[in-house]
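Missing here is one protein chain; the remaining ones are kept as they sit in the complex.
Chain naming follows the written order as A, B, C, D and E, and within any one chain the residues start at number 1.
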Amino acid sequence: MDNIRYRKGISNLDKIDGEIGKKVIDSLKNISPETGQFIIEFAFGDIYERKILDLKQREMITLSSLITQGDTHNQLIVHINGALNVGLTRNEIIETFVQCIPYVGFPKVLNAISTAKEVFNSRK
Amino acid sequence: MDNIRYRKGISNLDKIDGEIGKKVIDSLKNISPETGQFIIEFAFGDIYERKILDLKQREMITLSSLITQGDTHNQLIVHINGALNVGLTRNEIIETFVQCIPYVGFPKVLNAISTAKEVFNSRK
Amino acid sequence: MDNIRYRKGISNLDKIDGEIGKKVIDSLKNISPETGQFIIEFAFGDIYERKILDLKQREMITLSSLITQGDTHNQLIVHINGALNVGLTRNEIIETFVQCIPYVGFPKVLNAISTAKEVFNSRK
Amino acid sequence: MDNIRYRKGISNLDKIDGEIGKKVIDSLKNISPETGQFIIEFAFGDIYERKILDLKQREMITLSSLITQGDTHNQLIVHINGALNVGLTRNEIIETFVQCIPYVGFPKVLNAISTAKEVFNSRK
Amino acid sequence: MDNIRYRKGISNLDKIDGEIGKKVIDSLKNISPETGQFIIEFAFGDIYERKILDLKQREMITLSSLITQGDTHNQLIVHINGALNVGLTRNEIIETFVQCIPYVGFPKVLNAISTAKEVFNSRK
Partner (left out) sequence: MDNIRYRKGISNLDKIDGEIGKKVIDSLKNISPETGQFIIEFAFGDIYERKILDLKQREMITLSSLITQGDTHNQLIVHINGALNVGLTRNEIIETFVQCIPYVGFPKVLNAISTAKEVFNSRK
């Protein structure tokens, strides 16, 4: 039975992404619940559970990957919130985007900063 | 005069990428020396010089961005070396790639791990 | 004269994408009618007309390509409708996206599933 | 215990990718064995095991995704072999690439056809 | 002191992007003013200032790069305006997109044409 992976995953998802993470999973309920299950068990149960890197480092890596691939506005909203939840500061998040400029150019960084602004404002 | 940016950049490039970084700049000499100058002044003089994140974090972000965009075999060689030079362990580098699996899938991660193997072996 | 290719293309476009396909072509009328013509003659007249694969397979391939390249919300709307029109089931469309998870990661698949939901609801 | 997923995964990997798949997993042994485990358990144990689409359809989708993301020469070698192993014909594989032309353009398709040539020749 | 680069950059930004360019820089004020400074000094002060290519050619290249990477709706709005400001005609802009079709496929070109329509209409 896989329910250890599932329970670890739910616990990590809750700790990292909170309410917004749960909403992503809920939105999959009537259309592809197994995709929700894979996110919980594989992404959050297997990967985020691993040692060597802490959650702040994992969110920094995730933000760098999302900004680089583009077309990830919704995922950036989830993970900028997640990054703040696990303790990255607003400055560290913006600086993560700035560090990407020489590697991806300005357009993707401008999109990400604009999304960050949206998230920061939404958290007052 | 811009030579403060240039001197800071050379110093950061040397500290981070060492011999391999110098070889990249040298390879540009007869074809596009200004691109070499922009890498030194902008990437290494302006960006890597900034506070808030340390060099280990900056290399972690750089690796995540390079793996995600793909077609960066040569740049991964430079920056896996760079990551080791500034103090990331082999395990932390591999774990950075593993953290990207849920966001980019296996193909890019397999390419990056194979490049890491090449670099680790080249450093004995 | 190319009007065989054009007539075949219009017929395939109509069969596959229906009203929505016609709207794409119409939207090009005053700005780039030749782009509309190339879509009809080349994409739908030359490519979709070929043998070896049937239209259900062609739409499955198209969906896989659109989801992988990202930033294709409007095209996914057209081709999820197209996939349904040529006989793929809702489950087969979602499963096509799920099969992409190991190769592209979760963000692009979540975007596609959310677009599918939109299309499925719009068709009652 | 996860060994049902692992056993299913190994069985699917063996059926689909054969020797070449085993070599990918072996290449990870000394550097990131867990990535090998995730490929087996998640990609081949969870995803390829699912119903609704058969293995020929899954390989067709995989090829479409690999060609679209680019920088997947090694993965295309594995999955063109895989596609042949599960029963797609050479013509169907090439036609899958041709169907992608209107969506990704010629460069990626030319790369994929050249890789297919390499694989077809290697199999006699 | 870097203010020569800054002054050249502001002057180029003003000439090329006009009001819209200033709005991009302003939007960065409270969240990442240095990103605004890098855009001015590096992109517009160092790069656009160079000889060999004129501003019409530089905007043509920029449009080609933006359309190809995708997820650049906002940047296309800025640079379609910029292209018109430096003297490219509407037909030349659309033709730049059409030239990309064989290299990137139809989806990205359709997105770009739709953005161009939006910009052309906004300028009366």
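As a working rule, a residue touches a chain if its C-beta (ideal position, glycine included) is under 8 Å from a C-beta of that chain, and two chains touch if they have at least 3 such contacts.
Note that the structure is a prediction, hence the values are computed from the model and not measured.
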One chain isn't displayed here. Which of the visible ones does it touch?
A, B, C, D, E
Residue in contact with the excluded chain [from B:45, B:70 or B:105]
B:70
Of D:40, D:61, D:78 or D:94, the one touching the omitted chain in the full complex:
D:94
In the full complex, which bits of chain E touch the chain not displayed? Write them out.
39, 42-43, 47, 50, 52-53, 57-58, 60-62, 64-69, 75, 91-92, 95-96, 98-104
Take the complete complex as the reference. Which residues in chain A touch the chain that isn't displayed?
100-107
Identify the residues of chain C touching the omitted chain, counting contacts across the whole complex.
2, 5, 34, 38, 42, 46, 50
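In the analysis below, only the chains that are shown with their structure count from here on.
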Going only through chains that touch each other, what is the minimum step count from chain D to chain E?
1
If you walk touching chains, what's the least steps from chain C to chain D?
1
Using the touch definition from the top, list the chains contacting both chain C and chain E.
A, B, D
Could you work out how far the Cα centre of chain B sits from that of chain D, in whole Å?
30
Any chance you could list the residues of chain E touching two or more other chains?
34, 38, 70-71, 101, 106-107
